[in-house]
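My questions will all concern the structure given below.
The complex is shown incomplete by one protein chain, all other protein chains being positioned as in the whole.
Chain IDs A, B and C follow the sequence of writing; residue 1 opens each chain.
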Amino acid sequence: MTGLPALTILVAMPLLFGVATLLLPSGNDRAVKVLGIVGTSAVFVWTVLIMGAFSTGAPGMQFVEVREWVPVIGMTYHLGIDGLSLPLVFLASLLTLLCAIYSWRLKEQVKTFFFLLFLLQVGMIGVFIALDGIMFYVFWEIVLVPMFFMIGIWGGERRRYASVKFFIYTLIGSVVMLLGLMLLYMWGPKTFDLVEIAKWGQAGKFGMQQQLWIYGCLFLGFAVKVPIFPFHTWLPDAHVEAPTVGSVLLAGVLLKMGGYGFLRISLPALPYAFKYFSFSLGLLGVIGIVYGAAVALTQKDLKKMVAYSSVSHMGFVVLGIASATVAGIDGAVMQMFNHGIITGMLFFLVGMIYERYHTKEIARLKGIVTTIPVLGVIVAFASFASLGLPALSGFVGEFMTLFGGYQAFGWVAGISVIGIVLTAAYFLRMLQQCVFSPPTEDSAICEMPCELRATEFLPLVPLMSFALFLGLYPQPFLAIINPAATALAAIIGR
Amino acid sequence: MYLNAWLAWSPEIVLTLAWAGMLVCGALWPRTHPYMRHATLAALLIALGLAGLVAANAHSLYGLYFSEAAKLDSVTTFGRLLFGSAGVLVVLASWDVHGEENAVEFFGLFVLSLLGEVVIVSGQNLLMLFLGIELLALPTYALIAIHKTRARAIAAGLKYFLLGMFASVVMLYGMALLYGSLGTISYVHALFPDPSHLSAARLGVLQFAFFFLILGLGFKVTAFPFHFWSPDVYAGGSTQVVAYISTVPKVAIMLAIFRILGPAFSTGYPIAKWFLIAIAVLSMVYGNIVALMQDDVRRMLAYSGVANTGYMLIAIIAGGADSQAALLFFLVVYTFGNLGAFFVVLGMGEDRHITIGDFDGLARRYPVLALAMGCFLFSLAGTPPLAGFFGKFALFKSAVAHGLPLLALVGLVTTVISVGYYLKIASNMYGDLVQRDLPEGRAIERIPVPLRIALVLAVTATLVTGVLGIPLFLGAL
Amino acid sequence: MVPPIAFLILGAVVFLLAMIGFLTRRSLVQALMCLELMTSAVALTFLALGRALGDRSMTGMVFATFCMVISAAEIGMGLALVLLYFRKHGSTSTDDLDLMKG
Partner (left out) sequence: MPVALTAALVPILPAAAFVLLVVFGRRLGERSGWVAIGALAGSLACAVVLLVRALSAEGEPVVHATFRWATIGRFGLDFGVYVDGLSASVLLMVAIVALMVFVYATGYMHGDPRYPWFFAVFSLFTCSMFALVTSANLLQLMVFWEVMGLCSYLLIGFWFEREEARRASIKAFLTTRVGDMGFLLGVVVLLARVGTLDIPVLMRAGETTARPVLLIACLLLFCGAVGKSAQFPLHIWLPDAMAGPTPVSGLLHSATMVAAGVFLVARMYPVFEVSGALPFVAGAGIASAVFGASLALTETDIKRTLAYSTMSQLGYMMAALGMGGYVAAVFHLITHGFFKSLLFLSAGSVIHGSETQDVREMGGLAKTMKITSIVYLVGALALAGIPPLAGFFSKDAILVSMWAPDAKVATQALGHPLFFAALATAMLTAFYMFRQYFMVFTGPEQRHAHESPRAMLVPMVVLAVLTSVAGAINLPGLFPKLGELLVPGEVENALWWLMLLSASAAATGVYIAWEQNRSRLEGAHDRNGTFGLERVYGSVFIQPVFAVSDFLRRLNIDDIVQRTVLDPVVATSDFLRRMDIDVVYMAVFVRLTSALAEGLSRVDVYVIDGAVNLIGRAGLRIAAALRLVDIRAIDGGVNAVGGGTAAIGGWLKRLQTGVVANYALFMLLFGIIIFYVAKGLAR
C-alpha cells in the first residue's frame, strides 16, 4: 500500500468499473451484474485494506495526496482520510457492495443501473476523502445525478415529481453552500484547500462577522442534506418514490454527507461561528428528533415511516455535532455509521416486503412472521436496532450524542428522550400491525415465492452483524474516531 | 512584416477565398452545389489548423495589425478555434438540410458571418466592431429566413432583421457619441479612461453613449430587456441556424465587450457598472423563471440563453484576469451545450414545434439521443463533473473574488431555478425507462449521419472540457 | 461658417424623428426608410464630430463612409427579405397571428 496513491485508486476504481460497465456488450445482463458485484467488491476490499493500514492513534490526515491542480481558481488536488472519514468511506463501500448484490435480480436497464451505482459510489467516497473545497463540492454534486436517475427511472408512481424535487431541493442548499465555500476562499487564504482554510480559521483570521455569514451559507447546504428540521421535507417524498437501492444509499450514505460537512468544514474553519450557533443547532437537532418521531408515529406508509425515522435519527447526529464535545462528535460519527447500517437494512427489508406483498401500507400488511418467519424476525431485529435498544449499535450512538449534548447544553438535550420513546412507539406499532399479527382476510397476500433468496439474505448478514457487534463492543470503532474527535473538540475548547 | 501579416491572418484569408470560390463556382456551375458543404467543411478545418499553427508561433505572430485596428492574441485565437469548431458542428448539422437547395446562399452566408465574428473579436476599435457586427448580422438575417418548408422562417428572419438593424443603428449612434465624448474610437489600451480626466459634459454624453452601446450589444447577446426577439426567432427559424445564432455571435460579442471595458471601468463608472449589474440580474432571474413556463423547447432554450447571458455578464462586471479566464471557459461550455441541445431538437424533427412532452420516453426508444440530451442539459444546468459546473463555478468565484458575493448568490439561486426546466426534460426522457405508465412521446425519423457526428462531437466536447479541460483552459489562459 | 454643434443637433433631431418613425410606422417599407434615415443621421453626427474634434486620422469621415456602405447593404438585404416574404405568402391567405407569435 505504501507508495501507491491509495485514495486516488479508491475513487478511480468505481469510475473505471462504471466505464467498463458501459463498454460491455449490451444484452448480456448477467455479465454486467457480475462486473457490478466484482467491482464493488474490489472497492470494498481496497477500503478494508486502507482501514487495515490506517494507524488508529494518530489524529491527523493519513494517505494524504496533495498537488497543485488549477491555481487560477485556487483548486488543489488534495485527498486524505482520518478518523471522521474512514468509517463513512467504509460505510459507502459496504452499502454499495450490498446494493450490487441485492440488485442481482434486476431485469431492466441493468447496464444503466450499475453505471449509475458506480457513479454514485464515486461521489459518495469522493466527498469523504476530498480535502479541497471544490473537489468536495464536485463530489457532493456528482451524487445528485445518479440519484436523480435512480429515483426518476426505477421509482414509484410519482417518480418524476419526486426526482425533480429531490434534485432541486438539495441543489438549493448546495449552491448556497458553494457560495460559502467561495467566501471561505475570498476572505481566507485564497485557496480552496480545506486544510489551509482550517488553519486560517483556527488562527482566528476570519472576522467574526465573516464567520457568521460563511457559517450561514454552509449551514443551508449541510442542513438540507442531513436533513435538519425544517429542511427535511424532501426526504419522505424522495424515499417513498425511490427504488430500494436508491433509498438504501440515500439514507445510508447521502444523508451523512451533511453531517460530515459540519465536522470537516464548519467546525475547524469557523470556530467562533460554530460556537455562536451551537445552541441553536443543538436545539434544531432536538426538535428534529422529537418532530421526526412524532410524525412517523401516524404514517400509513411503511417506507414513509422509515423515512421520518431517519429525520429523527439524524437529529441525534446534529445534536452530537452541535455539542462539539468529544463524546458528541464520537457519537455523531458513530450514529451516522449506525444509521447507515440500520436504516439501510430497514429499507432493504421494506423493499423485500413490497416485492412480496405489493404494498407498503401498514394497515394492509399482516402476519409477516407467520408467512415468512426469517423476514419477520429480521424486521423485528432491525426495528429494535433502530429504536436504540441497548446491545445493538443504535444505542451507542444515541447515548454518546445525548451525553455530549448534555455536557454542552444541559437539560435541553434531555428533551430528546421524548423522541426515543416515540421511536419505540412507532416501531412497536408497526411490528404489532405488520409482523407479529395473524393474517386476516383483507390483508395483502404474499406472492410466491415468499422465502428470502440468497441475494436478498446476503446483504442483510453483514448489516446485522455490524449492528450487533458495534452494540456489544464499540471500542475498536471508537478508537478510530476518537483522535480526530478529540482534535476537533479541542478547537472549540470542549 | 507583410509576410507575417499574411501568415497571422491566414485562417481568415482561407475562409475568404473559400467564400469567394463558392460564390463563383456556385454561380457558374450549378453542379457544384452539392459540394458546397464539403468545401465549407474543408475550409473550416484548414482554417482551424492554421489557427492552431498561428497559436503555436505566438511569439512571432501575436501583436497588433492593420494600424492597430486588429489584434492577434490568445483571445483572438480562442475565438478562432471556438468559432471554427462550432462552425464545423453547424455545417455537419446542416449537411443534409441545406445540402443541395440554397447551398451556395446558405454556406456562403455562413462563412461570411464567421468572418464577421473574427473581426469582432480581433477588432481594436469601434469601427471594426461595428463592421464585424454587421458582417455577422446581415448574413444571419438571411440564414434565419432560408428554410425549405417553413413559411414562418421568413417572417422570423424579417423580424430579426428589422429589430437587429434598429439595435445596430442605435448602437451606431452610441458609437458616435462615444467618439464625440472620448475623441477616439480605439480601445487598444482602454476605451474608458480614468473619469477624472473627463469634463462633466463629456461624462454626461458618455452616459447616453454607453446606454446606446449596450442596447445594441445587448440585443445581440439577448440580455434582458433587449431579448424580446429571441424566443420568436428561435422558434421560427431553422433549427441549425438558431443553434448557431444562439451561441457563436453571443460569444464573439461577449469577448468584444470584455475588450471594450477597460480596467478603469469597474471602479470609475458606477452607473455603467450598475446598469450592467441590473441587466445581468434581470437576465438571470427573468430568463430562468420564464423558461420554466415554456412548453416549446426552442423557446425554452431561448429564455435559457437569456439567463446564460446574465451569467456571462457576471464575469464582465467582475473584470480582471481570472474573470476573463472564467468567461472564456464558460463560453466554451455554453457553446457546446447549447449547440448540442439544439441539435437534439433538430434530430427530433423539423416540421413542428418540439415540446417538452415530445421527450417522453425518449431514453427507451432512442437511448443515445437521450443520453446526449441528458449530457447537454446537465452541463447547461451546471452539474459537476460536466463542463457546465466548472464554467459557472469559475464565473461565480470571480464575482465573489471581486467583492460581488450577492451577484454570485443571485447566479447560484437562479441556477437552481434553471435546473427545474432542464430536469423536466430529463425526467420526461428517463421517466418511463422501466415503468411504462406514460403516453408515448414523439416518433423520430432516422437521424442523418453527419448530425450524429455533430452530436457525438458536442457530447465529447462537453465531457472533455468538463473532466479534463479544466486545467487546460483555466490553467493555461 | 456653421458651427459643428448645429450639425450635431440636426443629427440628433433627425435620429430621434426617424426612430419615432420606426416605432410608429405600420408599413415595412416605411420602417426600412426610417432605419436608413437613422443611419444617415448617425453618419452626419460622425462627420460633425470629426470636424469638431479636429481629428487628423479622419475617423469621423471613415466611420461615416462605412455607415453609408452598411446602409446600402442593409437596404438590399431588407428589401430582399420583404420580397421573399411577399412571395411565400403572396398567393395564400396569410395567417398573420402565427407570424405574430413568431
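One rule holds in what follows: a residue touches a chain if its C-beta (ideal position, glycine included) is under 8 Å from a C-beta of that chain, and two chains touch if they have at least 3 such contacts.
All of these numbers come straight from a predicted model, not from anything done at the bench.
Shown chains touched by the hidden one, complex as a whole: A, B, C.
Among A:Ile37, A:Met51, A:Leu212 or A:Ala424, only A:Ala424 touches the chain that is left out of the view.
Of the candidate positions B:Phe78, B:Phe166, B:Phe389 or B:Tyr422, contact with the unshown chain belongs to B:Phe166. Contact between chain A and the absent chain runs through residues 230, 233, 236-237, 291, 294-299, 325-327, 330-331, 369, 384, 389-391, 395-396, 399-400, 402-403, 406-407, 414, 417-418, 420-422, 424-425, 428-429, 432, 436-438, 473-475, 478-479, 482, 485-486, 489.
Chain B residues in contact with the hidden partner, per the touch definition given at the top, are 155, 158-159, 162-163, 166-167, 207, 211, 214-215, 218-219, 224-226, 228-229, 231-232, 270-271, 273-275, 277-279, 282, 286, 289-290, 292-294, 417. Counting the whole complex, the residues of chain C in touch with the unshown chain are 22-31, 82-83, 85-87, 89-91, 94, 96-97, 99-101.
To be clear about the criterion, only the chains that are shown with their structure count from here on.
Centres computed as Cα averages put chain A at a distance of 65 Å from chain C. Each chain gets one centre point, the mean of its Cα atoms, and the points for chain A and chain B are 42 Å apart. Among the residues of chain C, none is in touch with two or more other chains. Touching chain B in their complex are the following residues of chain A: 69-75, 108-109, 112, 134, 137-139, 141-142, 144-145, 148-149, 152-155, 157, 159-160, 163-164, 167-168, 171-172, 175-176, 178-179, 182-183, 185-186.
Contact residues of chain B toward chain A in the complex are 322, 325-326, 363, 378, 383-385, 389, 393-394, 396-397, 400-401, 405, 408-409, 412-413, 415-416, 419-420, 423-424, 426-428, 430-431, 433-435, 437, 470-471, 474-475, 477.
Only residues 126-127, 130-131, 134, 138, 141-142, 145, 151-152, 154-159, 161-162, 165-166, 169-170, 172-173, 175-177, 179-180, 183-185, 231-233, 235-236 of chain B touch chain C when the two sit together in their complex.
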